[in-house]
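One structure, as structure tokens, below. Some questions next.
All protein chains but one are shown in place.
Right, subunit A next:
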Amino acid sequence: MRAARVLLRPVGLVGFGLLVLVLLVAVFGPVLWDGRATVVDTGNLLAGPSAGHWIGTDNLGRDLFFRVLVATRLSIALALAATAISMVLGIVLGAAPLLVGRRAGRLVMGAVNVLVAFPGLLLVLFFAVIFGVGARGAALAVGLAGAPAFARLCHTLIAGISERDYIAAARIAGVSRLRILLRHALPNIAQPLIVNATMAAGGALLTFAGLSFLGLGVQAPSYDWGKLMQDGLNGIYVHPLAALGPGIAVILAGLAFNLTGEAFAAAFGIDVIPGVVRPRQVRNTPGKIRGSGATTASADAGTVLSVEDLRVTIPAARNPIRAVRGVTFAIRDGEAVGVVGESGSGKSMTALALAQLIEEPTRVEANHLVFGGEDLMAAGDPESRRKRLGTSLAVVFQDPMTSFNPVHRVGPQLAEVSRFHQGLSRRAAFARAVDRLRAVKVREPERRARQYPFEFSGGMRQRAMIGMGLMGTPRLIIADEPTTALDVTVQRQVLELLTEVRRDTGAALLLISHDVSVVTDVCDRVLVMYAGRIVEELPAQDLRTLARHPYTRALVAAVPDMETDLTKPLAVIPGLPIDPSRVPPGCAFAARCPLADDHCRAAEPRLQADAAGNRVACHKAGQALPTDTAEVTA
């Protein structure tokens, strides 16, 4: 039961508890304490708080504490009456399109929309003029003033269900309009209506207190909280509790309604903030943790990037997700290295971790991560590191449509790099941005630089993104699926551009892709990743012929080429990748591997290099595959 779950939240429990208390006082208050609230104590006129009178007395010596308790009934009753008026009127108005036809209904809703634009208090005052001063007039005024908001809500809710089958069926069956509203529409919108009515009752309570406080609501000798406050305000210098006491009662009762309403709204899934991961017990401060055997990297000359035992862990309540489980490799100056694998193999996580773009609570650990001679895992001066990374490490992301900031023009977004890291003036930085856009073959770069991202096509944005990386002097470009979101023809152009940029600048490239053919075309060397590990590393040109890992071979076989027999079904890799939160003990690929035996399932193979420097992690590396594995029917 959802309603029961409301009580399990602290907000719901507090709100509901308060509400029950307030209602109990409203029902029994006058019965129990009316005598003590009306007894006149002439010896204690306008007295301050004492043991006998907790918050003092009024000008007739009546006890204010009990008057506040007794006033609960009238305050709550008036608020509920006003809410009931708003709700009934609101439902009738909101259902107008259903009741009197579409055209007349539209007229009604037009008027409602005009009224909704006015603040509630103004409407209340307007109606208070018409109905006159007093409790009855105020109840009508507050009720009528609340109707437009309810009408709009009802209209939206009814519009949401009026095209449903059961309404259409009832209509065809000749059920009367009123009956459709009462029997078919209302029960289906009752939940949100009641939640809103609860909140509206809280609002009506506050409005009523305000009206009585202004002297427009309840008149003497009756009294509600607002009236008590009005009486108390004049003496606020002498005994402030006379004004504050009823004020606190108003706030508590208002909160009771509001919190209950909010708790129900939350339980029915109305108010949820998206995209927030909430780990339970992550107290391992910031992202980077050095591995245990931390030996400083002896970064070879000519190596732009080297990483040892990179691990990326996403914390979760039960099983943390180990997205990358110990990756070790290096990239030489000017070299192009590709990383291939299915989605979920950890290749994008690897790229983001290398670019230092992973944030808490996700953890990045490595024995070392050396870029351009500096270990990024070690502490360092953040200022100079920002400058280094900002100018010499370029990153190109997957989706060019969302990777540019929509509120800034393209040119300044590029220029920001030079202004921020290289201290260029606004003009000089903009000129460089235009020059870089020209370098990545954006036509009319001066005009384009002054446009917003939404005026660029996808391919052009990806060029601009590469151009952004060229604002500095990149030593490494990390491109995470740079062509996945683009058309095939544009893909080719972007890849050619990347190749040209490498040739012109001498930058190295780390290209992440799930597309084997893209990687073989562009890269010198290929890393194959599976379940967060590198399972094979070999020269790109040998990928089709010399691959030894069954996974690599299946991956290559799944790509059709000119020799593929099109009469047969295309090859797929059977089964699904493992769940990264539940990594099995042996080889992660064993469950899908045609060669796997008990040894594979028990012991995880290590990544071992051969004489040529190629690496593979497989107990059965290079063994012949059974002939029929490539053909798996759907």
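Definition applied: contacts are C-beta pairs under 8 Å (C-beta built on N, C-alpha and C of every residue); 3 or more make two chains touch, one makes a residue touch a chain; residues count from 1.
Heads up, the rule we're going with is that contacts and distances are computed from a predicted model.
Peer 1: For the complex's missing chain, which UniProt name, "Peptide/nickel transport system permease protein", "Glucose-1-phosphate adenylyltransferase subunit GlgD", "4-hydroxybenzoyl-CoA reductase subunit beta" or "1,2-phenylacetyl-CoA epoxidase subunit B"?
Peer 2: Not shown, but named in UniProt as "Peptide/nickel transport system permease protein".
Peer 1: Pick out which of A:Leu60, A:Val88, A:Val114 or A:Leu178 touches the chain that's been left out of the picture.
Peer 2: A:Val114
Peer 1: So which of A:Leu64, A:Ala95, A:Leu206 or A:Val442 would be touching the chain we can't see?
Peer 2: Candidates A:Leu64, A:Ala95, A:Leu206 or A:Val442; residue touching the omitted chain: A:Leu206.
Peer 1: Among A:Glu416, A:Glu500, A:Asp515 or A:Glu604, which residue is in contact with the omitted chain in the full complex?
Peer 2: A:Glu416
Peer 1: Of A:Val20, A:Ile236 or A:Leu576, which sits in contact with the chain we cannot see?
Peer 2: A:Ile236
Peer 1: Go through subunit A and note every residue touching the omitted chain.
Peer 2: Contact residues on subunit A toward the absent chain are 11, 111, 114, 117-122, 125-126, 128-130, 132-133, 202, 206, 209-210, 213-216, 229, 233, 236-237, 240, 243-244, 247, 250-251, 254-255, 258-259, 262, 273-279, 355, 357, 359-361, 386-387, 389-390, 395, 397, 399, 402-408, 416-417, 420-421, 454-455, 465, 468.
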